[in-house]
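Before anything else, here's the structure in question.
Every protein chain except one is present and positioned as in the full complex.
Now for subunit A:
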């Protein structure tokens, strides 16, 4: 020990760090040591460098930053002594990684060390290079390494071989240079060199096709002979592991043979003997033997077909599968997945065992087995398999339920032979694992249900029974609510009974009970509750006798703290109160969505529902915008409302949202547009199935007035959320060419029909060119009186519209009503005004709707 050395020895430092009781204490000790080391570094004293570096490495392993030590590594490597170099290279490999530029500085030292006289120094350099060299260093030093592959000492040869492996991985272009050197290594006797040489050849074959051809032609036979020798060799204590001589060498050779035989019938032919020999004669009671067998099976599977070998391989896998050792079973499951590709039958024979593995207590095995099972499914065994899997679903752990239910759903989806079976299985899955089931799964289920019209009765009864027992599975409840809402009459009247069903009497009260329960249960989430309200509305039409009760439930929700619920409750209540006549057309049966289209959309779409959630906020009166349910809210509300147009939209989301306002008669029920359809028409029709209802809801939202006589047309269509209005721009022809760019704008006839004429006259505020005041005059051209007159308008995104209350809403024959509008054009000067409008009124006891587009605004407004 150098008497002049200062500072603690490595051992002492480690001891003192380990003696620390708290993290803070440890930090203190480490800080002190780092300070000493830094001081020592500054002194540039060569004696303590290696001890300092050793300490730094320990500190680094604890997780502290040690950048200041990097240059020390370089200095140590540059020192002449072996111990310094040894620790210097170790420090280099530990403290630096290949991405750091400091590494480049080592290149020169490495080059010198690769040419050192002491072979152990050469070994150090090769090791360091092989572990962390970057691509540039690889390029620089490749010639040296290549030369060293032929060095006299086997220790260096094997290191050089592995170092070359890294070089060709980093710089594949250099592969050609190593081919010859590598092939010479294959003739070695020394195991270490042989292993590394085989590894190098393997890498070369993977990277470079020329190399592959070369080795295939020249070396296959030699390799086979080597493998034969080693398999048949006598006991060698140095290399023996569990009765096998050098299993590592076996495995490397088998791997290389695999690459050589793959895709080449001749090479594969040559190998069959030795592969059969290895497969049959290797002992498989220890891990080493099994490792060799595993590799052998992999090779057999990969090379060109000789069916007897394959049978042998699958038998081995079958044996593995029933091994008690978990590792072996895992490996077998892995391999069987590959085996399915070419011999499905053989693997099917093991189906029962594989199913057992799905229930294994080990999570890794369960996962593998499940994947394998899903590959095994075909039309014949799907029913049995699904039954087994669902049985297991009931008893499996929570964390596995998710994977399992997903797999079951996809199996059922792909292979279901008939709709009724599909529905049955999905019901079972939802009952057991509903909360893990993703949205598009149950959406698809609903699509399928509505397409299977003959099964509506059966489905709704089954759902009713299920939801009584499994009411905590959210998705099940949702599907059930939807179905009961839609097909409630079938449920109650036992329509469409199938032979297999037991008769069940469900009264209207029972059905409503279920739904009420869903609303009032405290752990239902928003979607469920909202859907429940919709279902209630439907039922109020289908079950007129308990309409009162339904109304009560809805009224109770008017005071709900959830905005969505409140809005829906208020709207539905007003339908029930005032618009009882349109209720039945509102809630007629949903039009059946196209199954194929929904499937295509589902498979082509992005993570569906999320895309609808990212809509910009909509101005809702309360100012609350939060939840994703805002989308549904939007679709309900009369305002604005462009239902999302991205193709990633979840199909049913539209339906659910649209559901409220839809009636089959209107095209609004179909999901919005494919380009080409009339966008704005849909907006208005979706949002406002009838002007009367519309005005009612807007009244309730904005004011306390109860009568229809004072409509408060809210600012419709201010912030249109989607690009639909931009499309609108495209749709509408550019506004009238009667461009009068002067400040005086002539009045226009905005709309004229046989019964109604609308005139607009314009004025602008001085100093505010973007805003235009429009006075609209509505003239009744018919001999009848119009009551409940309402004018609504929608404008594209770049315009803002404000409607003042109309002067009245009764137009007598040839009477007039005026209304003021204010339009602000953010693209004033660039784009002209354009507007769509809708007029509703009542004449002779009938509701009338008129719509039109106003394109003839004077330019410059």
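What we mean here is this: a residue touches a chain if its C-beta (ideal position, glycine included) is under 8 Å from a C-beta of that chain, and two chains touch if they have at least 3 such contacts; residues count from 1.
Simple rule for what comes next: contacts and distances are computed from a predicted model.
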Listed names "Proteasome subunit alpha type", "Auxin-responsive protein", "AP complex subunit sigma" or "Trafficking protein particle complex subunit", with the criterion being the UniProt name of the chain not displayed: "AP complex subunit sigma"
Touching the absent chain when the full complex is considered, from A:81, A:222, A:243 or A:805: A:81
Sole contact to the chain not displayed, among A:109, A:183, A:199 or A:220: A:199
Listed residues A:177, A:262 or A:287, member touching the removed chain: A:287
Hidden partner interface residues of subunit A, rising order: 1-4, 11, 14, 18, 47, 54, 57-58, 61-63, 65, 81-83, 86-87, 90, 93-94, 97-99, 118, 120, 123, 126-127, 130-131, 155, 158-159, 162-163, 165-166, 169, 191-192, 195-196, 199, 238-239, 241, 246-249, 251-252, 255, 287-288, 290-291, 294-295, 298, 326-331, 361-365, 367
